[in-house]
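This structure is in structure tokens; I'll ask about it shortly.
Apart from one protein chain that is not included, each protein chain of the complex appears where it belongs.
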Amino acid sequence: MTVSSSPSSTGSIGRSASARRPISRTLSPRRRKEALAAYLFLAPGFLLFALVILYPIGRAFQISLYHWSIAPGLPSQYIGLTNYSHELHDPIFWRSLVNTGFYMGVTVPAQIVIGLMIAVLLDARMPARAAFRTLFYLPVVTSWVVVSLLFRYLFITDGGLINWVLHDATHVSNHNIDWLGQRWTAMAAIAILGIWKGIGWSMIIFLAALQGVPRELKEAAAVDGANAWRRFRAVSLPAIRPVVAFVTVMLVIGGFNVFISVFLMTNGGPLDETQVLLTYMYRQAFSFLDFGYGSALSFTLTVIVFVLSVTQLRLFRRPSEAS
Amino acid sequence: MVGGNVRRTRAIVGGRLTLLTAGAIVMIVPFAYMVVTSFKQNALVLEIPPQFIPHHPTTANYHGAWSSNHFSRYFVNSLVVAVCTTVFAVLLSSMMAFAFARFRFPGRRLLFGLLLIGLMVPTMMLLIPQFLLARQLGALDSLWGLVFFYTAMNLALNTFLLRSFFQDIPRELEEAMVVDGAGPWTRYRRLILPLSRPALATVGIFSFLASWDEYVWALTVINDPNRRTLPIAITLFQGQHSTSWGLVFAASLIAIVPVIAIFVAFQRQFVSGITSGALKA
Partner (left out) sequence: MRRNRMLVLLVLGVVVAVSAATAGARVTDAKKKTTITFWNAYSSDGPEVKRLEKVIIPQYEKTHPGVIVKDVAIPYDDLHQKLVTAVAGGQLPDLVRSDIIWVPELANLGVLEPLDKAMPDFKKLKSTVYPGPLATNYWKGHYYGLPLDTNTRTFNYSPAALRAAGLSRPPKTFAQLKSYAATAKAKGLYLYAESGTSGWNLLPWIWSAGGSLTNRSYTKASGYLNSRKSVAGIRMLVDLYKAGEMPNIVLGGNGGLGTYDGISQGKYVATLDGPWMFAIFAAAFKNTKIAGTTIPAGPGGSVSVVGGEDIVMTHSSKNKAAAADFMRFMLKGWAQNEMARAGQMTVLKSLTKQLIKIHPYYAVYLKQIANARPRTPTPKWPQIDQVLETKLAKAFKGDETVQQALDSAAKQIDGLL
């Protein structure tokens, strides 16, 4: 039968937009022409990608199999999977895994929900719409370094803005919370920074997606007597489902790759309580010069993220009901 | 419209406005603090508790930041690199996304999977292998080298995003063109690209921002102070023992301006109605 994969099994996200195949699907020359065209479109970008990204990934994996010495003149010692087994016995590795998972579990849903909410609010004729879009996007365009230092300052225990609001101004809390001095409050502060900085990003994407939902569909549902929420659920949400999937995958990847904010706000401290995978990797590689171990940590991270992403893509792939 | 509907619409709009304003205020507070501090004199320390009103506001920090140590040159360097990267990244990734979204060919799943893996690998870890590669290619200490690497680094994300948008464009329109005898490049240029303007604008903004803000790689490969990019200039205001916060914030705010300008310029692409006409259900 046909050699190529069916429309829905290509790992595509969300709906199979069209299940119709060209009538002449069994003709090889046409398929060959199609493949050739595809390769031509792919070639420039993919070759660049392969050279700059894939090849270094291979090298990095190779490094993870060695007790690697960074000076070109000194020999590196092949140790196979020792770095990986060392990882499994490293309590700080597990702790950083938990911290990273926490960060991701908090920031990803928050960014999706809030970003979507704001996008919906902005997806209508409104005064000052462009201004709002820009305002919400401002945190996204500011450098991580500057914002991390700023937030570290805002979360200072005695006299920081956050505690001032919570304790002195609104009396929500009865004492000054030592945000950055303990594990979970510090992770919460870091997560708040992540959410604050990321909302604009998902908002923009959702906005672009919502703009693409044909107004006729929304209007048709309105004529049918559905209220705003039901219209949203029945029309907009399914229509942007692939985009939601995309945003989720990207935010998960970003969540796992959190680095600068942790590095500058707590540097993994106090006492390695708030280490995340990348800060721990950075210390191993660049402070302790153990690149083999650092690479192994990175690859473990990659594998975890990959598995998670594929799972998410599969979950989102159920065919949609709307047509 | 009926009178009651008008009142309800106004109430809805009012409600939305309130929510948005409240949200925007929360977003803005840290910024407000940055802006205020950038107008403070000699802010070597951030005061506790935070002062939102500077005692003697001054624009000295902005003058200082802009005129310090080649800052304007770093600004131009970053601009050049970011613009070039955006152009190439959008072009190459839209071509790749088109191929992934519209064609069937052997290896499609594999290649896309490789692209995804490129997304998931922490870039920190690739620093040294990429540095060795850059050295072999002679791409060190060069702005074009930066463009080369930045474009590559942006391809995976952009292709991923564009592919999902391209998949949403109904095939009927394209098939009509095929019947008319249009080849793939024509379809790409005349149909897909114009129809996905919001997505292209989004990807353009992302590429520009990624390149504009990129710090680690630029720090690693660029040694010639004449070729430095902006993020390094900002970080250089942080000393070993103390940081000139006024300068850092002033410099950061200067750095935000172009991105906001690009963003505002591209915002017009997010106009609804352009797409709804063409995409009949």
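The chains carry the letters A and B, assigned in the order they are written, with residues numbered from 1 in each.
Quick note on the criterion: contacts are C-beta pairs under 8 Å (C-beta built on N, C-alpha and C of every residue); 3 or more make two chains touch, one makes a residue touch a chain.
It should be emphasised that the depicted structure is a prediction, and the values quoted were computed from it without experimental measurement.
Student: Using the touch definition given at the top, which of the shown chains does the missing chain touch?
Tutor: The omitted chain makes contact with A, B across the full complex.
Student: Would you mind spotting which of B:166, B:212 or B:237 touches the chain that isn't drawn?
Tutor: B:237
Student: So one chain is hidden, and I want to know which residue out of A:83, A:236, A:266 or A:298 touches that hidden chain in the complete assembly.
Tutor: A:266
Student: Any idea which of B:114, B:219 or B:264 touches the chain not displayed?
Tutor: Hidden-chain contact among the options goes to B:219.
Student: Looking at the whole complex, which of B:127, B:152, B:192 or B:230 touches the chain that is not displayed?
Tutor: Once the missing chain is taken into account, the touching residue is B:127.
Student: Across the whole complex, list the residues on chain B that are touched by the chain not included here.
Tutor: 42-45, 48, 64, 68-69, 76-77, 80, 83-84, 87, 127-128, 131-132, 134-135, 140, 142-144, 194, 219-220, 223-227, 232-233, 235-244, 247
Student: Going by the touch rule given at the top, which residues of chain A touch the chain that is not shown?
Tutor: On the side of chain A, residues 69-74, 152, 155-160, 178-182, 186, 265-267, 269-272, 286-289 touch the unshown chain.
In this text, only the chains that are shown with their structure count from here on.
Student: For chain A versus chain B, what separation do you get between their C-alpha means, in angstrom?
Tutor: Chain centroid spacing, chain A to chain B, equals 15 Å.
Student: Inside the complex, what are the residues of chain A that reach chain B?
Tutor: Against chain B, chain A makes touches at 3-5, 10-14, 17-18, 20, 31, 34-35, 37-39, 41-42, 44-46, 48-57, 59-60, 63, 70, 114, 118, 121-124, 126-127, 130, 132-147, 149-151, 153-154, 156, 158-161, 164, 196, 199-200, 204-205, 207-208, 211-217, 228, 242-243, 245-246, 250, 253, 256-257, 259, 278, 281-282, 285, 291, 294-295, 298-299, 301-302, 305-306, 309, 323.
Student: Considering only the defined contacts, which chain B positions touch chain A in the complex?
Tutor: So the residues of chain B in touch with chain A come to 12-13, 16-17, 19-20, 23-24, 26-31, 33-34, 46, 48-50, 92-93, 95-96, 98-100, 103-106, 108-109, 111-122, 124-126, 128-130, 132-133, 148-149, 151-153, 155-157, 159-161, 163-165, 167-172, 183-184, 188, 198-199, 201-202, 205, 209, 213, 215, 231, 234-235, 243, 248-249, 252, 255-256, 259-260, 263-264, 267, 270-273, 275-276, 279-281.
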